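Only one protein chain is missing; all other protein chains are in place.
Going by the order they are written in, the chains are A and B; count residues from 1 in each one.
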Amino acid sequence: MNDQTSPLWTHLTSEARLTGTWRSALPAYQNQPSPCLGACPVNGRIATWVKQVKDGDLPGAFATLTENNPFPAIAGRICHHPCETACNRAAHDETVGICSLERFVGDMAISEGLRFTAPVEERPQSVAIVGGGPAGLSAAYQLRRLGFQVSLFEASNGLGGLMRHGIPAYRLDRAVLDAEVNRIADMGIDIHLNAQVADKTALQSLRGQHDAVFLATGASQPKRLPGLDYDAPHVIDSAGFLAASETEQKARSGGHVLVIGGGSAAMDVARTARRLGREVTVLSLEPEGRLPAQRVELEEAAEEGVGFVTGAMLHSVSAGAGGLDIGCIKVNFEPGEAPGQFRASPIDGTGFTLAADTIVPAIGQDADLARWQGLLEPEGPVIGTRQWQTSAPGVFAGGDVASMERFVTQAVGMGKEAAKTIAASLDPSLAPPSPLADPLVVGDRINTAYQDPRPRTHQGNAGVTDRLASFDEVQQPLTPQAAQVEASRCFSCGTCIFCDNCYFYCPDMAITRLDLAYEVKTDYCKGCGLCVAECPTGAIHMREDVTP
Amino acid sequence: MNAPLKNRNLKLLNGNHAVAWGVRLAAPDVAPLYPITPQTPILEKLIEFQSQDLFDAELLTPESEHSAMASAISASALGARVFTATSSQGLLLMHELLHYAAGARVPIVMFNVNRTPAAPWGFWPDQIDSLAQRDTGWVQLYCENPQDSLDTVIQAFRIAETTELPVMVNHDAFWVSHSVEPVDLPAADLVQSFLPRVKRSVQMELGTGRALSAPADQASWNLSRRDMDVAMHKVPGLIDAAGREWGDLTGRVSAPVETDRCDDAEIVFVTMGSMAGTAREAVNRLRDTGIRAGLVKVRLFRPLPVAELRDVLAGVPGALVLDRNYSPGTGGVLHQELKSALFGINEAPNLFGLLTGVGGINVPVETLVSLAQEYRGADPVSDPVWVE
Partner (left out) sequence: MQKIDYCDDGQFCSGHVACAGCAEALSMRVILNTVGENAVGVVSPSCVAIIVGGHPTSSARIPFQHGTLESAAASASGMKRALRAQGRDDTTVLCLAGDGGTYDIGLQALSSAAERNEDILYICFDNEGYQNTGGQRSSSTPMSAVTGSTPAGNTTQKKNLIEIMAAHRVPYIATASPSDLSDLAAKVTKAKTIRGTKVIIVIIPCLPGWGVADDAAVKTARLAVESGVFPLFEVENGVTYRLRTTEKPAPIAAYLDQQKRYRHLSDEDRQALQDDVDRNWQRLLWLAAGE
């Protein structure tokens, strides 16, 4: 028998047969956005930096984080973290503690003295930024990173806006705030404090001196509660209450404070008042469970002894024995479509009376648009709703002046997006911000078989007695070990973690491992999709492949 | 057998023990064996040899003849020299694997003790068990007596390993398997030099990745049978050469077709196996009465040695084909085979198909003598005749 033509013995390997011809779809490796990224107001690459934390690369994590947000230590403390709400891990066991990890990275960067790198090239164009709050600082940071000349005008005597004047120190340590704000200022930004751009003329003048102006003046005008006498000595508005010094507050408020409102500002007032030794009652229109403040704020307020009266409204105030008699009535509350919109109708016969000696309304603030009347057309309660562009060419707006979303991180995100728009308007070679094109990696794209249920590592809080005795921070940081453990809970949705599942699960040996990459052998891939199904992070997808 | 006595080492052995001795001398590497009457003494003797350290093959005693043949095939595919033995039902159970073994060209030597298959149950000499395997691709040899069985089983290894075809050697139940006769045992070194280890053209080798018997297309299957055909054609010549060489070594010459006093014969017996012994005696008696009788002993049945048979039988007036088997609907298998083998030759003999000894009934010498007398000069009869 001839060796090579034997009808009995094979003499070739199956590699002679190219089974790639069977295929109608081919796996494609493409990192895709995680749901946390989609939910994040700054679209931070969370899956990437959390993996860097897991891998112990903290400078790398800081670099990734600050691509989109220059305030990791601040956001890690006060962000309302919609990323965690969107986290795919929630359905498996418990959402990943993204916010606590962000704080961990931010605190590390402060303690290590990490700085932002200088821009690669300086650009001649200059941008004036009006407002040194989160939106203004975020825009200044992004523009400066691109090499633009930035002048920042802040009406008050310090940078930070709401972060400095609205959020109490027990939630955001002032040393942390100063560190992150100064890190931006140190990038070579021309900063003008106590510099109010008070009217249309001032704005026009600024526009004339710069290539573009970005308005981030925030929402500085408190909403007024109809029927409440704001001039009465027992009424103090929330901004005034929070901005005032401790001694002033002690002098002005009595022994029992009624806070009106259910949002974060109301909680800040209530908890500040508790730290000043007051009895506190919160009166909110929203029924229990629907209060707009973050759940953790409500919980911590309750721990600290804040009393809640929910689903009711104030209708009268009169002098009573040793204080005020505050007439209230229960309401039917219906939320509206947009943030801040609602309908509340009193329920007959449900009146009741609360006792207090000070009333602090904390029902939100509006932007002051009147000062630019004639130059900028208001768009409802805001301006700059069309790609951050106002009605005046070259004048852009972001933050609370441009949106009713009253969250610090939203403002940071708007500052970033606006900065990119401004940059593209000044230099067409810079791409304008593009909306998320790829679908988010959600639900069944994650193969959870490779994840054992593991409880989340929660940050600790200081004890209630200690909390009420000072304005020290309540929330305690994660230890480095705990941070690494928590980071390792991240599914890395949409991001390849080089686990080799795709390589090992291929029945056709059609995946080649390269250095931090994989390659599909198109000669043999039959297009079954097992690699996609067994990918634990959703970093592969099938795309149609009908090439002959 | 008028061979000169050379280095004789005579021992009284029955046919099965003679086979066991032959196998011991051939020294196979692997021997899967399953017991069945009347083959069992082969198995028992080999196990006895092994227990005495006289036989060191890997003995395998599986649960069936089917598994015995399956393991024989695989062992042989790896290049091992393999022997097995069976009979009747066991052979029939192997049928599937007989095709496989021949198709896979594994040079297994198997000894089959011819016995009636059920139903009804019987344990008697009859060759239909092995004749029914004629299309499986095995070389088939039939032995007349214990010495023949010993000599043939040794030669079978050479035929198998030279042609890469499996070889089945047969002898009749009891008439040979259990009949004791003096048997000359050749020396071990003589057998060793007669059966050198031959490397296969292809065998299963580590690291090659070559698979045996993978599903093949029509052309490959066709080619596998053409290759077998080429090998089959070499067999008669190889058997003839082996028989001569064995004769030089032992004084016992053998051939695919052996004849006794056929040159001037007016009538000859044509038969296989132990019936040849009876017929030889009948020839003696017929010659004594003046009838020029002869004997044609067909030793090689597959491949059928057509040229040799035509050469021997051309010009013989009459041939009595003695079949100790019955193929229902046709008759004796050898009779049928001879009719086609001799078709068209000049001076073809008148053939008479006689079903003698089917089911193991005794066929005395006298019966054969009278049959020769009856059919001498008779007109041809196409149908087989049952002999009482």
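Note that contacts are C-beta pairs under 8 Å (C-beta built on N, C-alpha and C of every residue); 3 or more make two chains touch, one makes a residue touch a chain.
Since the model is a prediction, treat every value here as computed from it, not as a measurement.
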{"item": "Touch criterion as defined above, residue of B:Ile36, B:Ala75, B:Val153 or B:Leu355 at the omitted chain", "value": "B:Ala75"}
{"item": "Residues of chain B in contact with the chain not shown", "value": "29-30, 32, 57-58, 60-64, 66-68, 70-80, 82, 96-97, 100, 204-217, 220"}
{"item": "Residue ranges of chain A at the interface with the undisplayed chain", "value": "7-8, 10-19, 22-23, 449-451, 499-501, 504-510, 521, 523-524, 526-530, 532-534, 536"}
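Convention: only the chains that are shown with their structure count from here on.
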{"item": "For the chain B and chain A complex, residues of the former touching the latter", "value": "103-105, 164, 201-202, 209-214, 216, 220-221, 223-224, 227"}
{"item": "Chain B contact footprint on chain A (complex, rising order)", "value": "1, 3, 5-11, 13"}
